[in-house]
Every structure is written in structure tokens, then in C-alpha cells.
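Shown below is the structure under consideration.
Heads up, this is only part of the complex; the chains shown haven't been moved.
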Amino acid sequence: MSEAGSIRLTKALALLERLERGALPRVVANLDEFHPDAAEVLLGFSFHDVVLREGIDLKTREMLTVAMLSAMGTAPGQLEFHIRAAMNNDVTRSEIVEIILQTAVYAGVPAAMNAIFEAKKVFAEAAS
Amino acid sequence: MSEAGSIRLTKALALLERLERGALPRVVANLDEFHPDAAEVLLGFSFHDVVLREGIDLKTREMLTVAMLSAMGTAPGQLEFHIRAAMNNDVTRSEIVEIILQTAVYAGVPAAMNAIFEAKKVFAEAAS
């Protein structure tokens, strides 16, 4: 890994830790088992190159991510992760509800129903 | 149209007018030509039942809509409309840029390229 690469990954992983405290070892181990470059390629791009950019705060970025993943409907595990990450970064339960209801308008009611299923898992944890 | 229906549609159309000043006659005529109930069914649901709800402000809701439509990639005309509507409601050009770059992470680079195409049409109008 190049020196530049290493700083990029370090910053990306620091953001991952902000999204969900303690997720870092699990996420990195999962990617490293797949390929040693996967964390750098995927998280370096996602978190360092894009999500860490200025111009939109992290709370709003996580709201956008929840909206996109709910609308696309193809990554329920990632949607659950980002609902949790959103709530870890000041998005309220009420805001999650509103994002998901808005998904029904733009992507259809089944997309909203799927997102409700993921959100309720996160809400249940938060309540316990 | 029931009395309740009529209030619902009136409120929905008032929101449409906030999204793009002057769009109302064109949008409503388009839907009425299709079917007299279409405006009530589609805009009543979208705007009155969902987007007008409290809990997230209109600026943020338009950011979420731009994110969803960019990620889905199936409605470029609606995406162009909502980029314009977002900018009419205090979303900055810089924020549109950031939303679209974030789309590349969650929906792929071609989705971002398509959204850039629509955004540049709106930016060009705003600049002129």
C-alpha cells in the first residue's frame, strides 16, 4: 500500500468508526478476507473521496444514503447499517420515518415497506 | 371530487408552486389530459400526504428526492425538475454537486454521470 493510500484508508476508517462505533474490525476483516485491496478501493472511495468531502454535513449525508438505499431496494443489509449510522450521527427516529415515507412516493410502497422492516430492527435496538 | 379531496389537492398544488413557480398549469394540464383524477391521486399523495408532512424541512426533502432519483436513474425528466425545485428552495449548487458525487458511491458512476447531465441543464439556466 502506498503512503498516500495509507492516509486515505486511515481517514476512511476513522469515518467508518464515526458511523458505527466498533464496526471497524468486523468490516475491515470482512473486506480483507475477500482481497487485501478491497478496503482501500471500496472504503477509500466511499468514505475518504466522497462522504468526507465538505459541503454537506455528515448527518445530512447519512439521510441521503438512507434515501438512496431505500429507493434502490437492493441492499437491505447496507440500508440497516446506514439507518443505524444515521441515528448515531444525530438523525432522529422521526427523520428516519419521514425519509422512508418519502421513499414510497419516489420508489413505491414496497420499497418503503422493506425499509420499514430494516428501520424497526434498528429502532428496537435503540429502545432496548 | 369530494370536499376533502379538493382541500388535499389545493394544498398539493400550492407545494408544486413552491417547487417551481409557474409549473402548476403545465403539470396539471398534463395530468388532466391523461385522466381527471390523476392530479389528485398522484400529487395529492406525493405532495399533500408525504412531502408536506412536518419533521423534515422542504429544502432537505428536495435533497432527498434528488438523491433518490439520481440513484434510481429511471426518471431523468423528474430528476431535472427536482434539481430545479431543490435550487428554488435554498439548495445550493455546491450541495447538488455533493449529492450527485455521493450517488456515485451508492448507485455507481454512470448514475452520477446521468445526474450531472441533468444538473448542468439547470445550472446553465441559473447562470443565464
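Of note:
We just call them A and B in the order they show up, numbering each chain from 1.
Here is the rule we use: a contact is a pair of C-beta atoms (placed from the backbone, for glycine too) under 8 Å apart; a residue touches a chain by one contact, two chains touch by 3 or more.
Remember, predicted model here, so these are calculated numbers, not experimental data.
Total copies of the shared sequence across the full complex, per this structure file: 6, with 2 shown.
Here is the rule we go by: only the chains that are shown with their structure count from here on.
Chains compared, chain A against chain B: the Cα-based superposition rotates one onto the other by 180 degrees, nearest 5. Inter-chain centre distance (chain A to chain B, centres taken as mean C-alpha positions): 24 Å. Within the complex, the chain B residues that touch chain A are 45-46, 50-51, 53, 55-56, 60-61, 63-65, 67-72, 94-95, 97-99, 101-107.
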